[in-house]
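Just passing along the structure, written as structure tokens.
Apart from one protein chain that is not included, each protein chain of the complex appears where it belongs.
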Amino acid sequence: MSSPEVRDVTLVEAVNMALAWEMGHDESVIVLGEDVATNGGVFRATVGLRDRFGYKRVLDTPLAETLIAGTAIGMATQGLKPVAEFQFMGFIYAGMEQIISHAARMRNRTRGRLHCPIVYRAPFGGGIHAPEHHSESTEALFAHIPGLRVVVPSSPQRAYGLLLAAIRNPDPVVFLEPKRIYRAVTHSVANNGEALPLDTCFTLREGDDVTLVTWGACVMETLQAADLLAEQGVSAEVIDVATVSPLDRETLLCSVAKTGRVVIVHEACRSGGVGAEIAASIAEGAFLDLQAPVVRVTGYDTIMPYYRNEQAYLPKVTDIVEAVEQVIAL
Amino acid sequence: MSSPEVRDVTLVEAVNMALAWEMGHDESVIVLGEDVATNGGVFRATVGLRDRFGYKRVLDTPLAETLIAGTAIGMATQGLKPVAEFQFMGFIYAGMEQIISHAARMRNRTRGRLHCPIVYRAPFGGGIHAPEHHSESTEALFAHIPGLRVVVPSSPQRAYGLLLAAIRNPDPVVFLEPKRIYRAVTHSVANNGEALPLDTCFTLREGDDVTLVTWGACVMETLQAADLLAEQGVSAEVIDVATVSPLDRETLLCSVAKTGRVVIVHEACRSGGVGAEIAASIAEGAFLDLQAPVVRVTGYDTIMPYYRNEQAYLPKVTDIVEAVEQVIAL
Amino acid sequence: MRKSQEFHVDSTRYLDELGKPLDDLPAQASDIERVVSAYRNMVLTRTFDAKAIALQRTGKCGTYPSVLGHEVIGTAIGQSLAPSDVFVPYYRDQAAHILRGVSLCELLLYWGGDERGSAWKHCPEDLPIAVPIATQCCHAVGVASAIRIRDEARAVVCCVGDGGTSKGDFLESINLAGAWHLPVVFVVINNQWAISTPRSVQSGADTLAQKAIGVGLPGHIVDGNDYFATIEALDTALERARGGKGGSIIEAVTYRLGDHTTADDATRYRTAEALKKAWEADGIKRLQNYLHQNGLWDANKEQALQAECKSTVDAAVEAYLATEPESPTAMLDYLFESVPASLQQQRERLAGKSDGGES
Partner (left out) sequence: MRKSQEFHVDSTRYLDELGKPLDDLPAQASDIERVVSAYRNMVLTRTFDAKAIALQRTGKCGTYPSVLGHEVIGTAIGQSLAPSDVFVPYYRDQAAHILRGVSLCELLLYWGGDERGSAWKHCPEDLPIAVPIATQCCHAVGVASAIRIRDEARAVVCCVGDGGTSKGDFLESINLAGAWHLPVVFVVINNQWAISTPRSVQSGADTLAQKAIGVGLPGHIVDGNDYFATIEALDTALERARGGKGGSIIEAVTYRLGDHTTADDATRYRTAEALKKAWEADGIKRLQNYLHQNGLWDANKEQALQAECKSTVDAAVEAYLATEPESPTAMLDYLFESVPASLQQQRERLAGKSDGGES
């Protein structure tokens, strides 16, 4: 076993560390998916697990996402804790019927007799020059489904702690890993098996003038924007939503009570994105606190362009700064 | 052929009339789905079409929703205009990969070389004492997908006119039919082949004090609420969104500019519903007009209960009235 | 240079339509007690079925799928499963559920619109009724995978209709069963119809069992109204599965004698003749004849059984009708292990309403 504090860990390595930790401590944790075993995953998130935990616990599946989603459900009803990988979020859709109609419902349907402690992992988001369908961020589709948790880490430590929490959670979690920052930064991660709380936002930076709400890879640009704004004398609070469903509205509303201004940043297209729910919740819950409309900085309402134009689609630091300037001006 | 004005037409009969009209006038219109041909559909929406238009244009498929969704795409690329039925919205999910990854993208992907003039029909919504999975209203999942239109009729005439528009539209339309009002009312419908506009809200009732925004079956309760409110001296404008994506924000914002107060009513669960996008858009676009927070009256954030408790889930007239009283009080 | 590879599926049948053996009966026929109790379960199932339909017609139950024509298959499944095995049903498996220990009241609650109808007390590992067609097949291979991962001598039976064999979930699952050598027996209940869609529209293949060939599993066809053929195939397949020899597919051929559900009217799409002919092959009557012919049954026993079934069903109906609906708050209480903070407000609202008496 490695020493608790591991240096220079990327987000994807933290995912691997969390999987290894939990598999080492809980026999019921099983990893399955396409190319997860021998190959260690196309992003190497599951590398080494087959060697350490054997071919019965790390399973290469046939190429069938409905099957991956549904097999995990059957396993879960037998007390296993499957961590099922979709190779890219763009290939999760064939799994949706199983996830929506069964994983999210088994506990409710059977009044607690059976439940689904499953983690559905998928790398998501754009910006890595990938081919078509490899840049999806459709977290909103899952966030609208009762019975699911949707969790998005935005740093190596949070990837580690939130993934542990997701695996231990007795209900299904869609765990979306922002692949644009899979290897963007390295942090020291305490490999001590400690989970972080689900259903809770993380306030990454405190501030008084405006609340910046975001998650996933956009946390990077949002923090950069906060730095730039600080130079301009604007004090921005940065909140990483982390669990995009169910939503920790309390933390958001508390922040807005202080700042009175909100900019939401996400990569997914704007209409019907998770930002809409957050904006609606804040506009309803903090009506009297708001000094300016809640503004969203998001992807365009279109299909993620192929990579020559993907940068034109993605929200930029300057977009965030501009939006803040706009709400501050009011 | 029937005379233009047909009396006592239910919503589901209007669907049938529109299909028959368009099949009679456009050879490229094809109907496919489970039990649509010999049986005329489990709700009788396609009854008589097989007899009139023959077995090549009205097709019973094997039981496979992925296939239904995808076959329609292939047909469409050949210049047909398939109207594909999902027997219930609860069984549409297996079709999502095809709809999201292909129907919605074919035009963009091929830069206009191929396109998908498909209508995906599905009865949706609860309140008819149906078994599990027969009461879904997950229109928000489709409303978040660029490249799709999502259209919901709320009266026989609008069902007729909007379905004609949907079939004639050269891009894919998810056409959701509120089965709770399939036979709730009968209207006279002019069977003259005239389409109604897509991408446009319908203002069903004008008013000055509050804007009630809704679609589908909830239009019924919302209009009833408006009647009650009128008795209390509150003048409510009622807007049927009809095309829930792309959204006609202009009509909504104009109304709010007048009333300053908004209540959104939908049957789907609250978090991440289409109401969130509408609320966010209004809160952003009409910030200075709003006299009160935008309030949503919706289903609960849970799985539609089986029928003994479905009424407890569904938004009620009294809920709408209460919400209006709340926003008026501010 | 051309090579040819051969494959086959076998079909079995032991009794003719009048219950006369066409051949030597399998070993299962000598377990008289089991045979008689199979018959008893079939009659109980049919009695229950008629009552459930009647309840629906009088507004006391929701849409209900009649089990008429499936009683032999379900009974054989229920008998061949060991308590430690896992049953993964679709929605027309009443006969098997009863033998697994699901109470008739639970079945009525389920179709009567109450989630407690799936909180089965006596077979807690069985999967609940699956409404989305064929989706349960993936769960079955998941359960079977868990069994294999833990090296247990248990097996899974998964039911699916002829319509269900067209759906990816079934097809992907049988492929996994073959690839992973899983202890799962798929029973394709070919009742010739998927609502109004006849078997011939469902697939161009002559039989559904031959889908087994494409995934490297043994495929076997049985007359699903022939108790001996059906129970023999199931016993064999389950023994094989429990012994680590892998899965299989059994196509049990029968006929849906009722409407698809109480919401359906089958006269729209099928002829009275076809139905009449199908009734002649009815498996309950056939087994009854067999028992009579072999001195194992008589009119008195039949009368007693009918009375017993009636009172069992009546008692269940009484218990069902006496069950108060759950509090509406239940719709949030079972969503997650505990109610998340974000849903507390909604829960309070529901609780308030259920006190207040909302119209």
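Chains: A, B and C, in written order; residue numbering restarts at 1 for each.
Assume a contact is a pair of C-beta atoms (placed from the backbone, for glycine too) under 8 Å apart; a residue touches a chain by one contact, two chains touch by 3 or more.
Here the structure is a predicted model, which is why all the values come from computation and not from measurement.
Asks: The chain left out here touches which displayed chains?
Replies: Per the touch rule above, the missing chain touches A, B, C.
Asks: One chain isn't shown here. Among B:6, B:23, B:73 or B:212, which residue touches it?
Replies: Considering the complete complex, B:73 is the one touching the chain left out.
Asks: Can you tell me which of B:114, B:190, B:228 or B:257 touches the chain that was removed from the display?
Replies: In the complete complex, the chain left out is touched by residue B:114.
Asks: Touching the left-out chain: which of C:49, C:93 or C:169?
Replies: Of all options in C:49, C:93 or C:169, contact with the hidden chain holds for C:169.
Asks: Pick from A:142, A:160, A:202 or A:313: which residue touches the chain that isn't shown?
Replies: Residue touching the absent chain, from the options given: A:313.
Asks: Please identify, in ascending order, the residues of chain A that touch the omitted chain?
Replies: Answer for chain A: residues 34-35, 38-40, 42, 60, 62-67, 90-91, 93-94, 129-134, 270-271, 300-303, 305-310, 312-313, 316, 318 touch the chain left out.
Asks: Considering the entire assembly, which residues of chain B contact the chain that has been omitted?
Replies: 30, 56-57, 59, 61-62, 64, 66-67, 69-80, 82, 94, 97-98, 101-102, 106-115, 146-147, 169-171, 199, 246-250
Asks: Identify the residues of chain C touching the omitted chain, counting contacts across the whole complex.
Replies: Output for chain C: 1-14, 22-23, 166-169, 171-172, 175, 177-181, 201-207, 210-217.
The rule is short, and it goes like this: only the chains that are shown with their structure count from here on.
Asks: Going by the touch criterion at the top, tell me which pair is linked by more C-beta contacts: A-C or B-C.
Replies: Spelling it out, more C-beta pairs touch across A-C than across the other pair.
Asks: Measure off the straight-line distance from the CA centroid of chain A to the CA centroid of chain B, and report it in whole Å.
Replies: Chain centroid spacing, chain A to chain B, equals 31 Å.
Asks: Taking each chain's centre as its mean C-alpha position, how far apart are chain A and chain C in Å?
Replies: Their C-alpha centroids are separated by 40 Å.
Asks: Let me have the rounded angstrom distance from the C-alpha centre of chain B over to the C-alpha centre of chain C, please.
Replies: Computed from C-alpha means, the inter-chain centre distance equals 36 Å.
Asks: Mind pulling the chain B residues that touch 2 or more other chains?
Replies: In chain B, the residues touching two or more other chains are 65-66, 90-91, 93-94, 132-133, 271, 301-303.
Asks: For chain C, write out the residues touching at least two other chains, lowest number first.
Replies: Within chain C, the residues that touch at least two other chains are 115, 132, 168-169, 330-331, 335, 342-343.
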